[in-house]
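A protein chain is absent from this complex, but the other protein chains hold their places.
We just call them A, B, C and D in the order they show up, numbering each chain from 1.
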Amino acid sequence: MSLPRAVPADVPESERARFLANLHRVTQGSGRLMLMAGDQKVEHLNDDFVGDHVAVDDADPEHLFRIASRARIGAFATQLGLISRYAPDYRDVPYVVKLNAKTHLVPARSADPLSRQWHTIEQVVRLRDTAGLQMVGIGYTLYPGSAFEAEMLAEAAKAVFEAHQQGLLAILWAYPRGQHITDEHDAHLIAGVAGLAACLGADFVKVNAPSAGPQSLREAVRAAGRTGVVCAGGGERGAEAFLRGLHAQLTEGGAAGSATGRNIHQRPLAEAVRLCNAITALDCDGASLHDALRILHGS
Amino acid sequence: MSLPRAVPADVPESERARFLANLHRVTQGSGRLMLMAGDQKVEHLNDDFVGDHVAVDDADPEHLFRIASRARIGAFATQLGLISRYAPDYRDVPYVVKLNAKTHLVPARSADPLSRQWHTIEQVVRLRDTAGLQMVGIGYTLYPGSAFEAEMLAEAAKAVFEAHQQGLLAILWAYPRGQHITDEHDAHLIAGVAGLAACLGADFVKVNAPSAGPQSLREAVRAAGRTGVVCAGGGERGAEAFLRGLHAQLTEGGAAGSATGRNIHQRPLAEAVRLCNAITALDCDGASLHDALRILHGS
Amino acid sequence: MSLPRAVPADVPESERARFLANLHRVTQGSGRLMLMAGDQKVEHLNDDFVGDHVAVDDADPEHLFRIASRARIGAFATQLGLISRYAPDYRDVPYVVKLNAKTHLVPARSADPLSRQWHTIEQVVRLRDTAGLQMVGIGYTLYPGSAFEAEMLAEAAKAVFEAHQQGLLAILWAYPRGQHITDEHDAHLIAGVAGLAACLGADFVKVNAPSAGPQSLREAVRAAGRTGVVCAGGGERGAEAFLRGLHAQLTEGGAAGSATGRNIHQRPLAEAVRLCNAITALDCDGASLHDALRILHGS
Amino acid sequence: MSLPRAVPADVPESERARFLANLHRVTQGSGRLMLMAGDQKVEHLNDDFVGDHVAVDDADPEHLFRIASRARIGAFATQLGLISRYAPDYRDVPYVVKLNAKTHLVPARSADPLSRQWHTIEQVVRLRDTAGLQMVGIGYTLYPGSAFEAEMLAEAAKAVFEAHQQGLLAILWAYPRGQHITDEHDAHLIAGVAGLAACLGADFVKVNAPSAGPQSLREAVRAAGRTGVVCAGGGERGAEAFLRGLHAQLTEGGAAGSATGRNIHQRPLAEAVRLCNAITALDCDGASLHDALRILHGS
Partner (left out) sequence: MSLPRAVPADVPESERARFLANLHRVTQGSGRLMLMAGDQKVEHLNDDFVGDHVAVDDADPEHLFRIASRARIGAFATQLGLISRYAPDYRDVPYVVKLNAKTHLVPARSADPLSRQWHTIEQVVRLRDTAGLQMVGIGYTLYPGSAFEAEMLAEAAKAVFEAHQQGLLAILWAYPRGQHITDEHDAHLIAGVAGLAACLGADFVKVNAPSAGPQSLREAVRAAGRTGVVCAGGGERGAEAFLRGLHAQLTEGGAAGSATGRNIHQRPLAEAVRLCNAITALDCDGASLHDALRILHGS
């Protein structure tokens, strides 16, 4: 299994125990990450939270926190502002602070994407230490191939380093995007940005699932080395199909867990909770697909 | 009613009492904001302050302070420079420092809007603490969809966090704008930017009133969760029509108060004061439209 | 008369006496500013300092200091570099440090203007305090309507605040300029930028004289409130015509003094000194035009 | 031989011993650098690490560390993130932290290259001092001729200075690139950027091998003075041809060592180790080509 086998050297001695506890927490001791990704309220504004196929529960941001609290998850990633607002009522949830975000209002065909860091690591740590919240890590989205790539690479590198200095995990979202990117789902390109994330020091990197199928993820897993590779959940699918896909990513692709957003939160609370539990079983318990489906169906 | 039910976690223990007092002050204990918005001297230069339909009182910036002082309001938002100049004579007024501003001289069709932060939170706090003024919060205008969105999101996120650290409320103005925005008044888009403001940690967000009517504001209110949604007052209307519209926003739309500028200050002092009082009755006392109109007419 | 009636709140208690002394000095106790503006060596390079209609004295920068020292003036505004070089020999002169400047080599039709801050307030104060010079204030030029407006507004706001923190006056030059500005001399537009300067906290704002005549300045004077409005002297005119125009600005337009450059320094020393004295008589003594002309003619 | 004959003056007295030890280490006491360059996982993403002519070992980033550890090398240059992850298991390797990097996704014909600094020297030193790793130097890539040249020159100059202040070697990669560069391999242009690197204070500069043959490197060697010039290894070649070319660069061109990437790591571990040993023999022992080939063949 591809996972961080050692604490990276930029975690100082004094923060090793915290880093290992965070790693243990988000992987449930398995080394494989179960991430509930809830940063879409910026990335997609309200598009993912209302509509025919979206549970009415999802219109309220607290839905995300209710799921994260009631389900068995590794960690819940969202913006610091939401965490500040809801976490005092959901103190049991391990949080990953998504440091940067952008809307989809400027279309990629018009301008290459730029997503800048909203908060410093120092601010994240100040919040962690004064509010007594379970801040286990930070997240940052890269768009390699964007005309603004240089700015994001420089921010991400420093953020990863400073996060590690504070015992926080560092997770990168890496999506090739820009006028020169013709196929975001090409397995070789995905392997490239997975390796890039490893060079930036990421503990885990979230990439697009390659279009050539789960086995084609192997190139990325190898390229990332000790950095764990997880796939974005993508648009909403049937829950069974989703779990089947994830099982294949884990077993055939060598994924180091999963990072799922819409497929979780667009469901009603109880169903979302069961799906999370099933995902965690696959990611962290090495459960069979059969067992995961039983969890999903509450049977 | 949609309002901040808890002090956000980025308000440290030592500043909780101040934050709650500020929240109490600007909502008159109701949780619903009554904001007198007076930042138009930059945004619209002198266009809003002279003209056939504008009271002559409004030509002098002190008019804003006279209203804010004599009327019952939640808070008065304007630039720090004006506050420094007039607040020593109007110490009873609770001030919201509008941190960024731009003129309308570069038309949106020519270039996407960019409004940069004028003062740091540290400067605002220095002024508060040395001059003994009632600084209750800060304001920042976002233009999601602008090519310069990334710069404003990064400034706003840090400003909200640092404001909370100092016990100050954070209010965001969120107006989708840029060459790719076709309808600023679309209810779904407004809901999107309201949710964005929640992710940035805003206590309240000021949005355009959706064109589909007050009930269509509900999507934004839900999307913003514990962040209160208030609507911009828009261009000048008859006072009765204005109060009727606000009453509908509050009762049908679930607005968490109001933020009104031109509709207040373009009137003569006495009339402006009565209108403020009527607005506050609607926002903070849960008054009936009938009662609000009686206040307006001083009867 | 329109002038700062109170010390702004961003002047801390410990600097009030200094601020008031500076205000008294530059207005000769009248509340109306007499500013000798000598920043043209950057703005116009050597164009204003040589030529058929320019006194040969003006070719040497020391001419500016000789005038400022021998004449009765409120303050002399120029760049810090010149002040450092000559002020040790002209210690009696009150100086306003012009913080930003640009050349006219890039024409406005080619690119919107950008003028960046050369020195920090901290550097100005270091110079004041170690060299024992009479630094009474700072100046900054804004170009509202420029594509680079956001950068200049953000610099200016901080500069005004920090100047006030140190007991220094803050004077803004505000000239609407850029590809979307069709008439820099429109009275309503000038009123707009005068109000903008008030929002930035300026003690005085220097604007273009409106083309519609001195009475049309009234809108700007009202819009600026407690911020005093003074007009740029413009290109060289006959001295009598100049004084007549200034007298009208003060009496009909409500100007809070004057800011004059070329009309002073393009004359031989003795004549320039007499013109300064006449200007100061109008600005600060409330002298009649008749008296001012007598001073001009040394009679 | 062209090599730094003295410790540069920006290495303070207290860091001289460390600097000399680092120089001794990376040159094996010879003054000529043997650098294993492993920054391609960012520069070329996964293109260099998989393919028909690439050993399967190379798909895993640990391959780089295995080679660096088992072979006799001067130093191994790669990104800080990879070093943090693997160096704890490969503590015997001397590391050069490559400070900046970019992907090749934005083609040079579309936009001039910009590669920004990922980490500060302070961060590199913090890692060195707390993790007890052998950080012997830093690397930075310049693209003279790029429209973004000014930004990279300013970063590089400061990085070299601060590295020297901390006893670290400074190595620059200098590749002329941009829309106005017609021949990156022109010997005179290469000499120009070698001299530029000397002006920036580099201890060694890595340049393209000039197309006119090894003797044409002499101009660059002279232009760089006390800064050692090494050539990029370029695309993969047969190992014997590679060593023959390097021997000529050293003997005919006056190169101060070598910097080799793909030609090393695209081979299986054992072969890569033997090639490294052969390179080091040429660079640092002044071995004959005959001897180097014997080492390559393990005979």
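One rule holds in what follows: contacts are C-beta pairs under 8 Å (C-beta built on N, C-alpha and C of every residue); 3 or more make two chains touch, one makes a residue touch a chain.
Small disclaimer: the values here were computed from a predicted structure and weren't measured.
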Please identify which residue in C:L114, C:A248 or C:L269 touches the non-displayed chain.
C:L114
List the chain D residues touching the unshown chain?
4, 6-10, 12-13, 144-147, 149-151, 153-154, 157-158, 160-161, 164-165, 176, 178-181, 188-189, 191-193, 195-196, 198-202, 219, 222-227
Just checking the interface: what residues of chain C touch the absent partner chain?
39, 41-42, 45-47, 49-50, 59-62, 78-89, 100-103, 105-107, 110-111, 114-120, 123, 126-127, 130-131, 133
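One rule holds for everything that comes next: only the chains that are shown with their structure count from here on.
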Hey, what chains does chain B share as contacts with chain C?
none
Would you kindly give the rotation angle relating chain B to chain D, two copies of one sequence, based on a CA superposition and rounded to a multiple of 5 degrees?
145
Please decide if copies chain A and chain D contact each other with the same set of residue positions, more than half shared, or with different positions, and reply same or different.
different
Using the average of all C-alpha atoms in each chain as its centre, how far is it in Å between chain A and chain C?
56
Between chain A and chain D, what is the gap in Å from one C-alpha centre to the other?
35
Would you give the residues of chain B that are in contact with at least 2 other chains, written as numbers and ranges?
none
Going by the touch definition at the top, which pairs of chains touch each other?
A-B, A-D, B-C
